[in-house]
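As you look at this complex, bear in mind that one protein chain is not there, while each of the others sits in place.
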Amino acid sequence: MQQFLIAIALITTGGILAFITRKTRDVSTIVGAGSAIIGSLIAVVPVVRVLFNSVELPLLLLNLPLGQATLRLDAVSAFFSLPVLLLLAVVALFAGIEAAHDKHAHDGWLFFNFLGAAMLLLLVAANAVLFLVAWEMMSVAAFFLIAWRDEIASARNAAWKFLVASHIGTAALMLLFAMLGAHAGSYEFAQFSGAHFTDGMASVAFFLALFGFGVKFGLLPLHVWLPEAHAFADAPVSAVLSGAMIKMGFYGLLRILMLLPNISASWGWVMVAGGLLTGIFAMAMALAQSDLKKVVAYSSVENAGIITMAIGCSILAIVWKQPFIAGAAMAGALLHILNHAVCKGMIFLASGVVYHTIGTRKLEVMGGIARSMPFTATCFAIGATAIAGLPPFNSFISEFIIFVAGLQVATLQEPAALLLAFLIMSGLALIGGLAVATYARTFGLVFLGAPRQEKRHEISDIAPSLRLPFMILLGFILVLTVTSPWLVEILLRVAATLMAGHQGFALADLQGELLHKPLIIVVQFSVALLALVIAGWQLRSRFFSTGDRSDRPTWDCGYAAPDARMQYTSSSFAQTIVDIFSPVVRPYKHGEKVTGLFPQHASFRSDAPDSLLRYLFSPLFGLVDRILLPLRGLQHGRLHLYICYVAITLLALLLWKVVAI
Amino acid sequence: MITAYALIILPVITGVISLFISSERVRRNLLMIVAFIHLFMSILLCNGSAGELNGVWLGLDALSRLFLVITSLLFTGSAIYSMVYLDKHPHFNGPAIAGLRMPGNSNAIFAACMQLFLAAMSLSILSMHFGLQWIGIEATTLASTPLIYYHRNRRSLEAAWKYMILCSVGIALALMGVFFLAMTTSSHVQQFTPAGLSLFSGYLKVEWLKVAFIFFLVGYGTKMGLAPMHTWLPDAHSEAPSPVSAMLSGALLNCAFLGILRIYQVCVAVPGAAVFANELLIIFGLLSLAVSGIFILHQPDYKRMLAYSSVEHMGILALGVGLGGSAIAAAMLHAAGHSLVKASLFLLSGNVLAVYASKKVEDVKALLKAMPLTGALWLAGFFAITGTPPFTTFNSEFAIVRVALQSGSWKVATLYLLFLLLVFIGMLTIFMHMCFGKKGEQEVDGTAGESFWQILPPVVFLTTALLLGLYLPDFVRNTIDGAALLLGGKAL
Amino acid sequence: MNGIATLLAITCLLLLGSSRILVSIRMVAFQGVLLGLLPLFVSGTGHIGVSALILTVTNIGLKSILLPWLLTRALFASGARREIEPFIGFGTSILSGVFLLAVSGYIVNRLQSTAAISSSITLIAGFFMVFSGLFLLITRRKALTQTLGFLVLENGVFTTGLSLGSEFSVYVELGILLDVFVGIFLMGIMLFHIDREFDHLDVDRFNELSDLAVDVVSNEEASE
Partner (left out) sequence: MINHSSILICLAMIVLSPLLPGIINKTKAFFGGRQGPPVLQLYFDIAKLLRKTSVYSETTTAITRIAPFVILFSTLAAALLVPVAFRSASISFSGDIILLAYLLGIGRFFMVLAALDTGSAFEGMGAAREVLYSALAEPALFCGLLVLINETSQTSLSAIYEKLTAECWWQNPMTFLLIAVSWTIVLLVENARIPIDDPNTHLELTMIHEVMILDYSSKDLAIIEFAGAVKLAVFSSLLVGLIFSGNELSLPLQLLAFTAAMTLVAMIVGVVESTIARFRLLHVPKFIVGSGALAIIALILKLSGN
């Protein structure tokens, strides 16, 4: 426990020192990045101890103005600190090296480290007030990181949206914790779980929590801040935001769920439905985007949707007293959180590299980057395959676990169960299919084909030193894939801690072996597939490639002068799908139809700003303005009427109250 | 007791003296010295060694301790700040009006009135006798009007006039309240003080107390800036010189609030009255919150925005006291936090104004680049004033929500949070517009507003607010809890 | 005592009705005299306390001599017209005055039901003066008349205080008087300033400071 706090302190002070020494860039880089990395390494030790040999670390007390606050690191906190620590370290490494290379790299170490420290603090806070403090510090740090390039209006705009959104969420959380605290008579989580809430209160609490935390992890209507924030922040920042900060939303939600013993089915249904809609909507939006990082950001929303579904399924399973399903779904959700953190970290870093190298995020003008940046391309390809939930990589494993839970649900002989199974299975399938489409589009049109830009300065792959972080993440992807059958045991332990309060499922009830055996086979398949493919490819290109030639243009069906501009563009690739979802996506389409035998010059482009933002939130805020602005007339500057206000107030009070006497 | 009198007498004397000092330097040093002596004495008075004194006229209890220290602290800060501020503004000789020649030049009047202002506030804080307190509060109005009119232009004159008239009217009504309160007391009340009245709470006539409370609320409420009597506040705060605005918002409003608290103290003792008072306080609190939210949204003038945020926080104070229980302690804490933060914000706005020479939000851009220190503090102040942890304001605001829910008033809690949200969004928009962005085409020399004496007070105040948010030292906690107990509340 | 109270009420009605500033000033001065005499009667029973005497003297001195003199000066110094120019015509003013009288009567009546009041007429007069003071402040255009209105309001408060028979120590009373005096004095000085700056005393045109204007630029971040 002490180690954990030391790590937090180290990271914070490192940030501050880096800020002080920001004039001398190298020093601040070393201090900032170094403290982040070392801090994470230190913090890993207690985390691992808690997770692997499930020891309870001693509590720590903190004397806050609103009373004593407990710090504790239980299995759940430990698990959730894995993505944080991992990304903190790797991204710090990346950003550090990058900063050493070019002058324009991100150097907001102060807030970067604060963000990390705040998240770690959040995870060990076992007290509502401390939790809120850490939560807000996290948001504020993130706000500054998003607004780092504040000379760009859109970055400011994104930061504004982010902070407003997260503050709305925090308001809900304040209400929630105030309610719990008022009822339990203390802000300590321990007291909360002790207090007996009525079902009504519990539901109110849950939905407040879902709202408050949903803002962070991007539940359907509340995700609007997310794409822009991730798009306009620097790559390392978006990596941490998407990989770690979003997960804190899930952490909070699960924490609250732990504290509410009387769980109800309606919560589960809401979460499943919400998650499903989120996932599908996000993918539909992602396909319509023309900004590389927005696509990736939307895919974060999609994964959040999947995780939400899984948690919802687990809740329902708890209500239906199905320990195995509950455990499997929860374990799947947790594993997916971890996997998503790794893959998304890699993808964001890779897309950041692309952005830095060719200086644009527009998919339309990209293409053919793979030839000049093979390493980045490989990383992105693996990351994309993984995050699209395809074998042989890690995200498939977690989705597989969730699927297994779904299959198990289908065996229950009751309509509700079948409905749930239907939602989960076909939902996941659809989302997965769309994810494949999205990432095929993203990777294919960014890295493959010929450059769609007329003139592009000569680009080269990232410096060898910059490859280290990618290698680490790649290693994690493989490790997470291979070790998953055993990882599940730990995850189930975490899940057991999560559900301890509810049905009192023991770890044994969760029947880990039912997951373990299939997973081993899946892993064997994955490894075999990977090995065979590589072997086959190498053999083919080593020994059976005599006489092969690759100096001919692409076969364009007899067209004599094929041209890079004739390639399928990202928007045309997505059009067929986007058209299906156009009622929700509402894409902008600018351009005229091509007519006549010898058409004149014509142009077409389409883009899709978040439809919920356009059709829900902007009108809402506008409405508030329209209501409030006229009221400003009250301050008209006429002294007589000001006095009149006073007089009227006095008279009104006198008449009202004196009559009452 | 001597110290208590000294706190009031000293500034009066020095103030009058400084009217007739011709040397700028001497006058300023005098101001500084007085500020520090005052601060020293009030700390001396409040560290408990003096104990509770309940004179017929002056007294010292937890409430006055709290407010006295805040006031003295803020005054010192503003005094330090005005060292530089006065240099930046040309002083001119007061005009001869119908033979009544105003002695000294405008800066002399400034220095003098500052000290008289301090004296008046000390009086209103230390006085236990309701009549005396009324005198003190009225005196604050008189002393601060010339300060608001410091710039000697039409706008400041208009502001000063409105301030003068509205506050005088309000306070006249408060005097009415005082008379009614006197009416409630039957003959055998010796001391016309909160404590004295509470002793004989059995004999007090509830109806008259209620009427008195209404007059107090409307009267002192005008001075405190509770909507809808707040209308003078934005004008005065935006037109006054920044150090004065800091005093007005950070210290003066508290004094007026104290005026209401004193009668509330009596109401608590009388069975029927407390509920009645709480109801009114909650209503006015929420109303103020709403009004401030409306006017902060799209506010084109950043000093006015700060002024409205003062209205908002006065609303929070009223609400907190109205909710009772530990919310009262929270309100006391909030009063302290708000004074510190708001004062530093006003001082910083002075820096910005000095450089950009405009109070318009749209004219100020890229503060963080143009004046790094001020910009950073300005943002920090924003987070502090909107109750973002770990600043102390968060604790108080959160505690108030909790109490609201404890008493099961969901409506109040939700409205409260909604209005806070509204204010937050409004302020965020403004602060982002000011701090971020590209440097404006007109090249500003940021260093002009960044001298050490201009930065020091805000730094100190904000740091204090931050530390208080992380840890509450026992003497602070005791003072706040003591104040809460006086008002029939619970400890934090 | 009740006689004086009635006189006070009548002066208020006249104030509401009078169209010339000079007259109003005189009226207020007369009120000051009445108000000064009032304490002598409160204690009743012939013998007069020293404190009461002092109060009387200062009261009359300040309210019916010094301040009127100051205001008159201000009036003559300013080139402003001597008419009052109200928002609400004099007839209406008087009518509403009567209404206010009724209201104050009603309130006092309610209060009386709860507790015995030494002299309800005076209290009514007090309330009425307060209300009409406010009324003047609200409906009269000139800064000067507002000052008068404030003076009336103050007088009303005093009357109320006396009628409630709440006797503070003389120091407090004097302090209060001092405050009021300085307040009016300051207002007087500001009248000169206003006259110099705006060359009119028309407070109604004092609305440079307002929030009617809505800034669009600061709205940039919000708009999307």
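Letters are used for the chains, namely A, B and C, taken in the order the chains are written, and counting of residues starts over at 1 for each.
We adopt the following convention: a contact is a pair of C-beta atoms (placed from the backbone, for glycine too) under 8 Å apart; a residue touches a chain by one contact, two chains touch by 3 or more.
Note that this is a predicted model, so its numbers are computed, not measured.
*Asks:* Over the full complex, note down every shown chain the hidden chain is touching.
*Replies:* A
*Asks:* For the full complex, which residue in A:I97, A:A377, A:A608 or A:I643 touches the chain that was left out?
*Replies:* A:A377
*Asks:* Which of A:L60, A:A100, A:V270 or A:L390 sits in contact with the chain that's absent?
*Replies:* Per the contact definition at the top, the residue touching the missing chain is A:L390.
*Asks:* Just one of A:L41, A:A506 or A:I580 touches the chain that is missing; which is it?
*Replies:* From the options A:L41, A:A506 or A:I580, the contact with the absent chain belongs to A:I580.
*Asks:* In the complete complex, the non-displayed chain touches which residues of chain A?
*Replies:* Residues of chain A in touch with the missing chain: 367-368, 370-371, 374, 377, 381, 385, 388-392, 396, 400, 403-404, 407-408, 410-411, 413-415, 418-419, 421-422, 425-427, 429-430, 432-434, 436-437, 439-441, 443-445, 447-450, 514, 517-518, 521-522, 525, 528-529, 532-533, 536-537, 540-541, 544, 546-557, 562, 564, 566-568, 572-577, 580.
Everything that follows uses one rule, which is that only the chains that are shown with their structure count from here on.
*Asks:* Give, as an integer number of Å, the spacing between the C-alpha centres of chain C and chain B.
*Replies:* Here chain B and chain C have centroids separated by 28 Å.
*Asks:* Starting from the mean Cα coordinates of chain A and chain C, work out the distance between those two points in Å.
*Replies:* 67
*Asks:* At least two partner chains per residue is the criterion; list those residues in chain B.
*Replies:* Correct list: 161-162, 165, 169, 173, 207, 211, 234-235, 295, 298, 425, 428-429, 432.
*Asks:* What positions in chain A touch 2 or more of the other chains?
*Replies:* Residues 153, 156, 160, 629, 632, 635, 637, 639, 643, 646, 654, 658, 661 of chain A touch two or more partner chains.
*Asks:* Would you mind writing out the residues of chain C in touch with chain A in their complex?
*Replies:* 87, 103, 107, 110-111, 114, 131, 134, 137-139, 146, 203-204, 206-212, 214, 220-222, 224
*Asks:* Which residues of chain C touch chain B in the complex?
*Replies:* Touching chain B from chain C are residues 73-74, 77, 111, 114-115, 130, 134, 137, 143, 146, 150, 153-154, 157, 160-161, 164-166, 168, 172, 175-176, 178-180, 182-183, 186-187, 189-190, 192-194, 196-198, 203, 206, 208-209, 211, 213-222.
*Asks:* Quick check: in the complex, which residue numbers of chain A touch chain C?
*Replies:* Residues 153, 156-157, 160-161, 613, 618, 621, 629, 632-633, 635-641, 643-644, 646-647, 651, 654-655, 658-659, 661.
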